[in-house]
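A single protein chain has been omitted from the complex, and every remaining protein chain is retained in its original position.
Chain naming follows the written order as A, B and C, and within any one chain the residues start at number 1.
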Amino acid sequence: MSLQRTQDAESTDALLAAEEVQKYFPIRSGILKRHTADVKAVDGVSFEIRRGETLGLVGESGCGKSTLGKTMMRLLDPTGGRIYFDGEDITDVSRKRLRQLRRDMQIIFQDPGSSLNPRMNVADLITEPMRSLTDWDKTKRQNRLYELIEEVDLQENHLTRAPHEFSGGQQQRIAIARALSVNPSLIVADEPTSALDVSVQAKILNLMEDLQEKYNLTYLFISHDLSVIKHICDRVAVMYLGELAEVAPADRLFETPKHPYTRALLSGVPRANAERMDDRIILDGSVPSPEDPPSGCRFHTRCQEYIGDVCETSDPELDAVGDGHVCACHHYD
Amino acid sequence: MSVGHSDSDDDEGDGTPKGGQGSRVATGQLARARTVLRRVMQNRFAVFGLVVVVALLVTAAFAPWIAPYEPTEQNYDALKEPPSLEHPFGTDTYGRDVFSRVVFGSRYAVFLGVVIVGIEMLIGVSLGLLAGYYGGWTEAGIMRLVDISLSIPAIVLALAIAGMLGGGLFPLIVAVSLVGWRGFARLVRGDVKSVMEEEYIESANAAGLSDFRVITRYVLPNAASSIIVYATLTIPTVILWSAGLSFLGMGVQPPKPEWGAILAAGRGDIDSAWWIATFPGLAIMLTVIGFNGLGDGLRDALDPRQVR
Amino acid sequence: MIPVLIGVTLVISSVVYLSPGNPAQIALGQNANPEAIEELEAEMGLNDPPHVRYLDWLAGAAQGDLGTSVRSQRPVSEMIMERLPATLELAIASMALTLIIALPLGVISAVKQYTWVDSLSMVFAIFWISMPSFWLALILILLFSVNWSIFPISGRATPVFTATWLMSLALPAIATGTRRAGLLTRMTRSSMLEILNEDYIRTARGKGIGDRAVIYTHAMKNAMIPIITLIGLQIPLIFSGAVIIETVFAWPGMGRLLVNAVLSRDYPVVQGTVLVYAVIVIAANLAVDVAYSYFDPRIKYD
Partner (left out) sequence: MTDPLLEIDDLHVHFHTEEGTVEALDGVSLTVERDEVVGVIGESGCGKSVTAFSTMGLLQSPPAEVVSGSIRYDGRELLDLSDDELDGIRGDDITMIYQDPMSSLNPVLTIGHQLTEPLLAHRDISKAAARQKAIEMLEACGLADAERLMDEYPDALSGGMRQRVVIAMALITEPKLLIADEPTTALDVTIQAQIMDLLRDLREEFEMSVLIISHDLAVISEIADRMAVMYAGNVVETCSMRELFEAPLHPYTRKLAESIPSLETSVQRLPTIEGTVPELIDPPTGCRFASRCPDYIGSECDEIDPQLAEPEGIRDHEVACHYYTDESDAEPPWQIQGVEDQ
């Protein structure tokens, strides 16, 4: 199956699809708070997530991956482009429909310490989405609650406690149970293990895999950690400065990365016990500001494969470079 | 909190790992209240404050039983008598017992403190909430109102309002409330804005909660402790302002035994009968220290991150 | 700035407009005949609709004409100009006193946290904060003027900048400044403590440059930023406190003018004084903003 740049959402088994999605944050300055510029956090991104798969979204801080994730589930309103869920255009659906959609799309955040309301107990935290999004009666909610805590390996005596009484790993379990409570089909996991220790991370990743299998969940897994992405994802999208640089099946991406940015990213991963860094690509400088991104290819200011004016003048598009592998680089034109 | 700013993912900072199942932190609201109380009790100043405030409340409640005389009872046989066993705080120019007047004055202090802070809180918290939650023009408008109010010195504004309304208890309440709400508004707006930045608000949106539910279950509970602390610390200010306005003749009017008014009346006799002005002043001071101590203690107890 | 000032004038005018009582009646006294009152009402423009009255007043105020006192029949601006120097003297003196006491004490308490110096200065601060200033004023008069005859009981000695003037200013300045000093001491202490807990202070200690350099170079310069904010917030409060103190000490400032005007329902004077107070506060805040950019290099990048 080859991936075209623009997806015909209805014809594939895409659960969630983005078409040229943009999200700008206005910058207001001066005493009159006039709108003077935009932070182009997400700037024309197209991709799809297939039913039952885990799509990894990887990039450095500030590249817009979190914003993209939240925009895709309409926690943020897109500035431009279209978003399709299960074939339906949800870009500007009514508030009522959006609430219904929340049952299908849930999110897990990076820091469970701050994503759980500190003034609520565990039982309330987990049942809250059911109370507001479903018409289930109290018994049904209670039954589901007990089912869930068993699922995520919490205990009944935890239910009356406040979130701060738990370790990071357990807090993330509570957050997962909360997200799972309304039986969603898609879960956006926004750096779900970055705040955790490695030994706890392993447990959470295992739990997420088990739940995916059991409930046939689809994940959009956002992370900056390539090793974690490689471990858990079926396909991976690499993001740089608000745009997608490359999308490919995980094994292809890690074996034969195409985009110069992806290659630099991969070679930058510290490697335990490796034959050291002779072939390491060290990028110069840091990521430019999304407020005033470079012209043409946004990566050209740091690119080690810079091939001339075309990189500065024309923005490369995602083109197919092999089986389900697309890359946005003039190098491959 | 700079002890062991150790590991990126250790948000406790003191190297304490969270214990999960073995967690020793007590559970539930009741336990939370107990923790707060325990922390208050560890702070000597706060304990002192609590004692003073309780004593004040008891005095106000049982004033008729504590005071040996009627507060307005005049006695021309005992004019300006210095403190004695019979009149512990002496008598004033009309022979009224200063002690009894100060005891009854506690009722005004408690009443004014509680009522005015209540009104300020009602106005300030609502406006602050609106400004912080909705932002945009609502916020701009409300904050402009706060700016305007802040550029007129508090007593000046209160004086103008109270004076124009003609003096007395009711104008005093209106004047001080209309001046004091801005503090609550600023505080609550700031708190709400920082709560709105928290990830749990996004989590509430993902759970499809209504604005009302977000406000009542997320925003207000998380801003509550700072509101409580601020209210406690505002009571002494309000008591000082009320006494000040009464002292200027623009609040509670003599012969009513309000502390500021008693003080004002004793002002002319400061050289011949120092006790008339001294004791109500001490009463105000003690009350203010009491509430400040309690407020300080509450702040430390409710927010252990605060530098002590 | 301008919108805030206009807002202030609106607030004052509404208060005056909503006040009970008839200014014309007040001017002429209880026993004036109705015709005379009516005539004066027309002359004062009291029959105009409120917005016309407001705009008239605003137009006048913009040109420095704040109307005429109902009681003394003198121009309000003239009365205020007479009183302004005394008020500013008192405010500046008590502000200076506040800073001289509060800043060193706050910094020392923070640096010597948990020592007896810290405890002692906090006890003092709490006393100052809790003392009603008008009561303190009476006690000061009783002790220093009546009993020991060191300072004059009341009034402002002229000409200014003489020893007698300074003596007459001393007690009012102390009475106004102490509560502020107490508050600022505590606030300085907690800002300083917060700064001392910052990572960059630890970095500085790690350089082995000694405590003095850490505190005076690294901590103080950062602490000045929140402290300037606090000072800015104190400015209107200093004027607030001065209103009562001016009355106690018969200090011929704007506060006393205002109190008398309020008691005698002299509306134009009330209106004018409040406006001038607001202008002073706004100007002072502007000065604080300027002070910021001196201490905080980050302002440039905003």
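In this text, a contact is a pair of C-beta atoms (placed from the backbone, for glycine too) under 8 Å apart; a residue touches a chain by one contact, two chains touch by 3 or more.
The structure presented is a predicted model; accordingly, all values stated were derived computationally and were not measured.
Set against the missing chain, the residues A:L98, A:L159, A:L266 or A:A320 yield one that touches it, A:L266. Among the residues A:E151, A:D197 or A:E305, only A:D197 touches the chain that is left out of the figure. Note that of A:R50, A:R103, A:H231 or A:H331, the residue touching the chain absent from this view is A:H231. Touching residues on chain A toward the chain that is not drawn are 60-61, 167, 169, 197-199, 201-203, 205-206, 209, 224, 226-228, 230-232, 254, 264-274, 276-277, 280, 282-283, 285-287.
Listed by residue number, the positions of chain C touching the unshown chain are 114, 197-211, 213, 217-218, 221-222, 225, 295-298, 301.
Everything that follows uses one rule, which is that only the chains that are shown with their structure count from here on.
Between the Cα centres of chain B and chain C there is a gap of 22 Å. With touch defined as above, chain C holds no residue shared between interfaces to two or more other chains. Considering their complex, residues 1-2, 5, 45, 144-145, 147-157, 159-166, 236, 240, 243-244, 247-250, 260, 263, 267, 270-271, 274, 277-278, 280-281, 284-286, 288-289, 292-293, 307 of chain B touch chain C. Of all residues in chain A, only 33, 70, 73, 75, 98-99, 102, 105-107, 109-111, 113-121, 128-129, 132-133, 155, 160-162, 164-170, 175, 178-179, 194-197 touch chain B in the complex they form. Chain C meets chain B in the complex at residues 3-5, 7-8, 11-12, 15-16, 18-21, 126-127, 129-135, 138-139, 141-142, 146, 190, 193-194, 197-199, 201-202, 236-237, 239-241, 243-244, 247-248, 255, 258-259, 262-263, 265, 267, 270, 273-274, 277-278, 281-282, 285.
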